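All protein chains but one are shown in place.
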Amino acid sequence: MADKPRKLPQEVFAPWEDPEAKPLIQFRNVTKRFGEFTAIDDLTLDIYEREFFALLGPSGCGKTTMMRMLAGFEAPTEGQILLDGQNIAPVPPNLRPVNMMFQSYALFPHLSIWDNIAFGLKRDKLPKDKIAARVEEMLRLTRLEKFARRKPHQISGGQRQRVALARSLAKAPKLLLLDEPLGALDRKLREDTQFELMDIQEKTGTTFVIVTHDQEEAMTVASRIAVMNHGKIVQVDTPARIYEAPANAYVADFIGDVNLIEGTATRTGEDRCSVRFAEAADPITAECTADLSDGIAVTYAIRPEKILVTADRPADRANALEGQIIDIGYLGNISTYHVELPGGQMIKAAMTNSTRLDRRDFTWDDRVWLSWRETAGVVLTE
Amino acid sequence: MRRVSWFNLTSLTFGFAFLYLPMVVLVVYSFNSNKLVTVWAGFSTKWYGELFRNEAFLDAAWVTLRVALLSSTMATVLGTMAAYVLVRGGKFFGRTLFSGTLYAPLVMPDVILGLSLLLLFISIGLDRGMVTIVLAHTTFAMSYVAVVVSSRLVSFDRALEEAALDLGCTPLDAFRSVTLPIIAPAVISGWLLGFTLSLDDLVIASFTSGPSSTTLPIKIFSAVRLGVSPEINALSSILIGIVTVGVLTFSISSKRAIMKRMREENRAET
Partner (left out) sequence: MRRAVLILLPYTWLAALFLVPFLIVIKISLSDTALAIPPYTPTLDLTQGWEGIRTWWAGLDFENFVFLTEDDLYWKAYLSSLKIAVISTLITLSIGYPIAYGMARAPEEWRPTLMMLVILPFWTSFLIRVYAWKAILSKEGFLNQILLATGLIDDPLIILNTNTAVYIGIVYTYLPFMILPLYAALEKLDGALLEAAEDLGCSRLSAFWLVTVPLSKQGIIAGCFLVFIPVVGEFVIPALLGGSETLMIGKVLWEEFFSNRDWPVASAVAVILLAILIIPIVLFLKNEEKQREAEG
């Protein structure tokens, strides 16, 4: 884990890197205000066809508002939303080629599963046999054939989730919106369903936009993630880059576990600098961008799993700091060590428990060495 | 299961005895053969026979029934619309005044409502009769319908309507194919409430009725104002009987439906 190659493997599917590619959805300087409250603040974003795009953020960050604007339940206060190059503001929700899977699933309780899935098709006045064929297809896709005649309250939560998905996919929308689609499921089922969702997305080739506050879910399913906060997009990127190269301390902290160390940077080479964070401790050597000026206040972010804990100082590591173990969290597969450095800085380091617990190397109050490569962490200026 | 404390059991027993004893006494006396209602002289159903030979009562009952059917139906349409506007309509000019005037008739003394409606009908030159009673009853019954329907609408998951729109319904379609079927039980109980309120009303009907449109409560009131009457006992017993059967059937069937649903939900999760 700690020694991941620096260069990420080239994604096969990456239309956002192709300047020729036409986005399916474009947000152009969109602002949405509810009275005094600004839910979306001058936001610009492109989403491409066949993407599985995740809007990730804490509750109240505006992600649900963005989804509701795409569905047509809210209109932007300023700016434009384009779908296939067309402004969709004047199109009411029932005429948009966009369907939504609701957080509460919103299955019609008075209709059977079959009728729920057929609901949207019937609105299009399709011939009866076509509707039946499409419903059967959707039932097969979501493995619900046996439950077609049941009412929503007669099936389990996981099955309801699949009905909601089938219903929103039935009309073959250009864009499918998923509002916290797995929020109501328990953990185990959620993990299975995530892969099922990806599978269905691939099979149907539909563009998915998912809203979630669960970072693991976003990391698992999405081709790209937009991390949002206070109505603005903080970073849009692939899961791997969001994790490995967060744009700022907010993203680094929001996704996964991280040590954030405040210090001042001094340039030491072409793309190297050192970050001094305490009088008593050695500075950290890190990779940094060329435009970094000397003496600037920075945050150094390093993931716990990138730090090695050893009894002796390792020779081949750029960074090595000695400290004392204050606390150990045993999580089964890994253990988290809370180590206090000279000067009081606390560092979390995660180590895989490759041996049984009774043969653990370190215990409370042990003095240990923490070490990592110079490319393992990032220097953040915001 | 929690045990019922003695205090709670006592208050429930006395409370329900207080609520029901008078009605039981009334029904028992209706089978008394004596003209002096409270002096028991043996079992008899003769007052029921007398009642059904009394043309004036039958006429009044027929008027009351028609008024109640018409006004509760109109009140259901208007009250449902009003509730929908209040719960779903968002902000509009005069919303507070609207909700105030909608809910005020719930507590407004009948004499004020009756008097004000009568004065309205007179000043616009509308002759008092069945039409005026229907208009008056519709007005106050729509408040009750609105209360019942809006409490259902409040607990109604708005996403259901949005899902219908999302799947291609126009707003009217969405109301017809999703909202209405789901709130139907509340609409029906609103209708029933409006119906019984109209059957029951004395004061407003007295103000707004004309000589040719005497309703049953007006008849009952003039008959019992000075004392008890065995025929009215019989009539009251019949009305109590109808309501009891109605409420019992309704609550037993809804309890069955709930039990069935709970069983199915349990089965679905396992």
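To keep things simple, chains are lettered A and B as they appear, and every chain counts its residues starting from 1.
One rule holds for everything that comes next: a residue touches a chain if its C-beta (ideal position, glycine included) is under 8 Å from a C-beta of that chain, and two chains touch if they have at least 3 such contacts.
Since this is a predicted model, take the numbers as computed values, not measurements.
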Which displayed chains the unshown chain touches: B
Hidden partner chain, residues of chain B it touches: 1-2, 4-5, 7-9, 11-12, 15-16, 18-20, 22-23, 25-26, 29, 36-39, 78-79, 81-82, 84-85, 87, 89, 92, 94, 98-112, 115-117, 119-120, 122-123, 135-136, 138-139, 142, 150-151, 154-155, 171-172, 193, 196, 199-200, 202-203, 206-207, 217, 220-221, 224-225, 227-228, 232-233, 236, 239-240, 243-244, 246-248, 251, 255
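In this section, only the chains that are shown with their structure count from here on.
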Centre-to-centre distance between chain B and chain A (centres being mean Cα positions), rounded to whole Å: 55
Chain B-touching residues of chain A, taken from the complex the two chains share: 71-73, 92-95, 98-100, 102-104, 106, 108-110, 119-120, 123-124, 150-151, 153-157, 159, 167-168, 171
Interface residues, chain B side, partner chain A - complex: 157, 159-160, 162-170, 173, 177-178, 181-182, 261, 264-265, 267-269
